[in-house]
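For this view, one protein chain was removed and the others were kept in their places.
Residue numbering begins at 1 within each chain, and the chains themselves are lettered A, B and C in the order written.
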Amino acid sequence: MDWLYIVKLIVYVVLVGVVAAPNIGLFFTWMHRKLGARMQWRIGPPLYQPWADVVKLLSKETIIPATAHKTTFLVAPPLAVASAVLAIVIMTPFAPPVQVYHISFTGDVIVVLYLLTMPAIAAMIGGSASGNPYASVGVQREMTLIFAYELPFIMAALVPILKVGSLRLADIIGYQLEHGPILFSVSGFLACVVLIMVMQAKLTLPPFDIPDAKTEIVAGPYTEYSGASLALFKLAHAVMLFAVPLFISDLCLGGLIVRSLSDPVTLTLDIVLIVVKLVVLVLIAAFIRFFNPRIRIDQAFGMFWKTATVIAVVALALSFVPLPYF
Amino acid sequence: MPAEKPESRLEKTVELPIGPYHPAYKEPEMFKLYVDGEEIVDAKIRIGYQHRGIEYLAQRMTIQQIVFLVERICGICSTSHPICFCQAVEDAMNLEVPDRARYIRVLIGELERIHSHLLWAGVALHLIGYDTLFMYFWRYREPVCELLEELTGNRQHYAMICPGGVRRDIDLKKMKPKILRVLDEIKEPIAKVGEAVAKDKLVKARMVGVGVLTKQDALKYCTVGPTARGSGLKIDVRVDEPYAAYKEVGVDIKVLSEGDVMAKTLVRVLEVLESIEIIKRCLDAMPNGPIKAEFKEYPVAEGVGKYEAPRGEDIHYVRLQGTTVPYRLKVRAPTYANLPSLVPQLIGESIADAPIIIGSIDPCFSCTERVSVVDVKEGRTLTLTMSEFNEFGRKRKNPLKVK
Amino acid sequence: MIDLSLIMLLMVLAPAIGGFITLGLGRARTAAGAVSSVASFISLLMAGMLVYKLNVEGIAWQAEPKVEVWRIGMAGMTWEFEVTMLNTLSILFTALLGFLIALYSTRYIAKYDGKGYYHSLILWSISAAIVAMMSLNWIPFLVFWEICTLTLFFMVRAGGSEAKMPAYRMLLLLATTDLLMAIGVALAVSQTGSLEIVALTGLSPFMVGLVFTLMLISALAKAGGIPFHTWIPDIAPSSPSSTLALFPGAYDKLLGIFKLAVICHFLIVFAPSYSTAVTVIGMITMLLAVLMAMIQHDIKKLLSFHAVSQVGYMITGIGIGTPLAIAGGLFHMVNNVVFKSCLFLSAGAVIYVTGVKEVERLGGLAKKMPVTFTCALIAALAISGVPPLNGFASKWMIYQAAFEATSISPVNAAAGIVAVLASALTLASFIKYLHSVFLGPLPKEFEGVRDVPLSMKAPMVVLAALCLVFGLFPQIPLNYLILPSLNNLNIVWGVPQALPLDWLYLAPSSWASWSPVVATFIALFALALGSLLYTAGRRIQPFTFRAEGVKPFVSGEDLVVHYHGGHFYGPVKLSFKRFYEVAEMGGFSIAWRAVASAFKPLLRSPRNGVFFVYALWIIVLIIILMVGVGT
Partner (left out) sequence: MTGLVTWARLKSPWLFHFNSASCNNCDIELVDAITPRFDVERFGILVEGSPRHADILVVTGFVNRQAAPRLRRIYEQMSNPKIVIALGSCATSGGIFANSYNAAGPVDRVIPVDVYIPGCPPRPQAIIDGVVKALMKLQSLGGGKK
């Protein structure tokens, strides 16, 4: 057994999973709230707000309602955080392709695809374990939303895979290093549009924040959660806010890659590119979020299975065309 | 109330409560929705969480004190009830209100209509999750509240009205330019935001064709105010039975015929723009002169006051018994008339639309809580059913005597 | 070492003799149960020895790993039985499931007025299935294949009166499709001249096509492929759960898919047109069955539709044809056998305790039945393909094979997409199953409910543990069972001779290896991080679990409403209205209606005796056909 490799792995997991992912996620949450406030003539919360919210929630008491099934109710939040963190660790952000940390393996796109749905599954299991009628309606809507966006999501994710011909993130990023990001090809662009729509639904941001609609069903699956378990769900949501844009940038925008650590020029250029890619995706999500009302679950279902699937099919068909810019 | 649903459909459904302490509404009211999956099969409305026994207290206060009590029936339409009550008292004493007071009443009434409709439009958009426009509407409402504060001393509960006229005069020279500047400042943005609501694809998806109240239903359930005007009924107390200075100032009723939530929203936005015009005309035509008519004796008589509150027709009935304390005060608030019309609007719609449909009649439950009739002598409370209440209104037969 | 033939003899005869003994015991249920458990355990032991022998003596990884043992001369024909790596794979799991279900039904059958012969039926079906898998030529294969159908028929009949008609319908459908296979076999034998199950060479393409379709139909009917799946949901509501767990849950897949693999990759040259045909059938099975499953109200029917949809994955795997795809299909067969029977047993446990089948009237059983709930949760997550469990490992192999095979034909890409979508829909209906049966508030009438006795809990726990073990260490089943068995199907398998099986399966050299252990290690690490945050919070604020007096927040009112999963997917029904209307009309049981219309007089006649005679007549016909052709 190669102990050195295991030590490197642990350091890597701690560095990315425990330190970087939650903090970047919370920073993006702050960006969303500040931007939203700014668009509504308001000043908006200070920079430290998401951190304060999480620490405060951690210090509060956790109440378990009488109708809840205690173990499942308590296990769901850490499960959500664990799968979100695992998704980021596997997507190996900021990893120069040559470095040994790069543990990308064939089929990791499929594994990440599943891991990005796990927080929603954890919320549903937690919600239905809490025994609250609003939570049950929230679970039903969350499930309908999941398999509404599953079809367009897998088709859009398939476009880069078929173009590159491999299921390995490292190959996809490598291909984009030579041929330029997949976004610049027509099919890539269409796939990116569908992926952004699906990102909005995966992060349950308006117009798809149907599962935890504040004005209809109180807080959806999270109604009965309080104290530390609610903090973990909020943390999982923050990590997802970093994970999904990262997945889309890996698939379509050429990934967050530092080409070479040596010469300073490309290094700064790469870092700027990384920041721009992530921030642009988060900004798009924020704009869509603050300029749209919440749509009903059957409208969302129709929108995903009609418009999004048609675009994805067209993108898929185009990706088979061998011309350069298709 | 609709005919009872076929039993098979009902027992398969789940009863999902919206309220009483639901984040969507600022006030407690309970809607028991019988839900089959996402579709509403039947709805039962249960109010009474706000009941404060105002009519009981009114039988212990003098006329002047009642004006303040009646003002606190509802925080948003807090000048409708006092004006309506004072008109009932003036009708009982057939007192003549001086012209300037009538114009000031119109001015305060219309300013309140603007801030009430803006408030509602914001809350309605919040109900469908569009918080940005909620903030926009409320941002343009703030200047109106500040204006009211300068005119009357308080953002709401202005305490401007007293039987026979108005308590404070308005120094037109100083206030008129300020009022006109504020109104011009908010007129343009509100029209733009209103258009944004009408044009936005997703807002239309949530509002057009949702919670439709057909004209026949509107008539059958005798709805009042913007809820009725959104379904094509051309009724407005300011035009049908003009009070205060509305005959001289003139009002152009805004009516839309679709009857869905979008129509009710746009009717209110148009009414805000119309109120701005009314205020301008009222300020130009305001005469000078006394602001209050004195009265000495209290006759034994009864009087009815009618007023077009932001939510609809508000009726006060007062019976004086020769002393300063009235024998009986009866208030019929507009939301009470609009509430039953909710059931046909809710049935067939999905749960997600329930809050916006309930919100579309701009419910103000604080005004609605006076149905219970209190028999002081035997100390028993009798809550009237809908039919008994109508019968009382039609035949003027006091239910207390019957039982 | 005991030589191979003794193992095979014991493995087959122990349950057969056990069957007769339990028949004699009749009413004494516990005794019958004990005998049947012991007998099936012996056969399991022997199967285990078999696998051990094959792997240890290195036979597994030869080019053609098979051990030819028996040659029984009977009535002028010699019947050979052999043990190849492929059929050991199915035999091991047949024996394992047989034992677990025998153990389970010792107490479970008490509910179905203790039919003594139920245990003997289980034992006979174990031995019949094993012999069918081992047989080398057609006649023993067909005869024991028919016996399995008959034992299934009687086990369904054990479900009481309302199980009568579904049982007959099932027998009719299976018997007819077996007749078709018999005709196919007759044609094949007449062409090749020998009764052996051997590659059909020298046949005209049309003849190969005909034989292939005939055999395909019977394999699909046995496994539950789409046009012929109707009998599984039909028998589900009324027959006992142990029957459902044994046959639709395990044996049909082991027999049906095993035969499909043999047909597609051993008997004929798998032309691309056949590959697309089989993949398309697989895709349709996956999607339609899971869509039907979402709207079911009866838990057993819901699970049976899922059994059919999981078969779709295996058919797609075998249909795509690349080595990785077939390995994925076989691995999914093994996994499905494990978690599907666990789900059927958990449903049986719920019905054993509450006596209620409808989703609407159940709820909150998790607190009262903790063991059943945990096993059902693990199995449900496994079937939906959630990472650390075995469902994910095999589904992931199928997706990867499908996407890598898109260069061969775009149909494979479509198969991959449909597979991912079907797994999302499976997740949907299992969230509904877990939510409305186990979680949520507990209805009054189930207050006094207690968990099932140990003899019913043990099998479920074993199966759930298997889900976890196969999920965390997929290389154990892959290296020892599935990859070597590919050599039997004359497929050149590119992987080096034997994958280095170090404990962590880390294979640091080649990065291209997804190691679930490492992933679970990271997940556990993150879970530790989560609980660390819990404890950090705890020190500051006392961690009070005020569970008793606190009611759920229903905006003030203190009414407890269980929003059960009955109509969980209203909006879905709206968008698939067309599909569900066709389903209501019975659009999918075309095959069944075709067969039924042919035998209209028989069906209407109340005298079901005639019915029974007809079934026997078919078997006799098959045998005569064989003998005729053989000589």
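We adopt the following convention: a contact is a pair of C-beta atoms (placed from the backbone, for glycine too) under 8 Å apart; a residue touches a chain by one contact, two chains touch by 3 or more.
Quick caveat: nothing in here was measured; it's all calculated off a predicted structure.
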Problem set entry | Sole contact to the chain not displayed, among A:L4, A:V19 or A:A52 | A:A52
For this session: Check the options A:N23, A:Q40 or A:T71 and report the residue that touches the missing chain.
Result: A:Q40
Exercise. Looking at the whole complex, which of A:K8, A:K60 or A:H179 touches the chain that is not displayed?
Worked result: A:K60
For this session: List the residues of chain A that touch the chain left out of this view.
Result: 33, 37, 40-46, 48-49, 51-53, 55-56, 58-63, 214, 218-219, 222-227, 230
Problem set entry | Chain not shown, touching residues in chain B | 20-21, 23, 26-28, 48-54, 56-57, 68-69, 72-76, 78, 119, 122-123, 134-135, 138-139, 142, 145, 155-157, 364-366, 374, 381
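In this section, only the chains that are shown with their structure count from here on.
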For this session: For chain A and chain C, let me know how many angstrom lie between their CA-based centres, rounded off.
Result: 35
For this session: Could you put a whole-Å number on the gap between the CA centroids of chain A and chain B?
Result: 46
Seminar exercise, completed: When centres are defined as mean Cα positions, the distance from chain B to chain C in whole Å is 66
For this session: Quick one: which residues in chain B touch 2 or more of the other chains?
Result: 14, 16, 22, 38
Exercise. So which bits of chain A are touching at least two other chains?
Worked result: 133, 137, 218, 297-298
Problem set entry | List of chain A residues in touch with chain C within their complex | 1-2, 5, 9-10, 13, 17-18, 58-70, 72, 77-79, 81-83, 85-86, 89-90, 103-108, 110-111, 113-115, 117-118, 121, 124-125, 128-137, 139-140, 143-144, 146-147, 150-151, 154-155, 158, 161-162, 165, 167-168, 218, 223-224, 227-228, 231-232, 235, 297-298, 301-302, 305, 316, 320
For this session: Going by the contact rule at the top, pick out the chain B residues touching chain A in the complex.
Result: 14, 16, 22-24, 38, 125-132, 135-136, 139, 200, 202-203, 205-206, 350-355
Problem set entry | Residue numbers on chain C that touch chain A, as the complex places them | 364, 366-367, 373, 377, 385-387, 392, 396, 399-400, 403-404, 406-407, 410, 413, 416-417, 420-421, 424-425, 427-428, 431-432, 434-435, 438-442, 502-504, 506, 508, 511-514, 518-519, 522-527, 529-531, 533-534, 536-538, 540-555, 560-565, 568-569, 571-572, 574-575
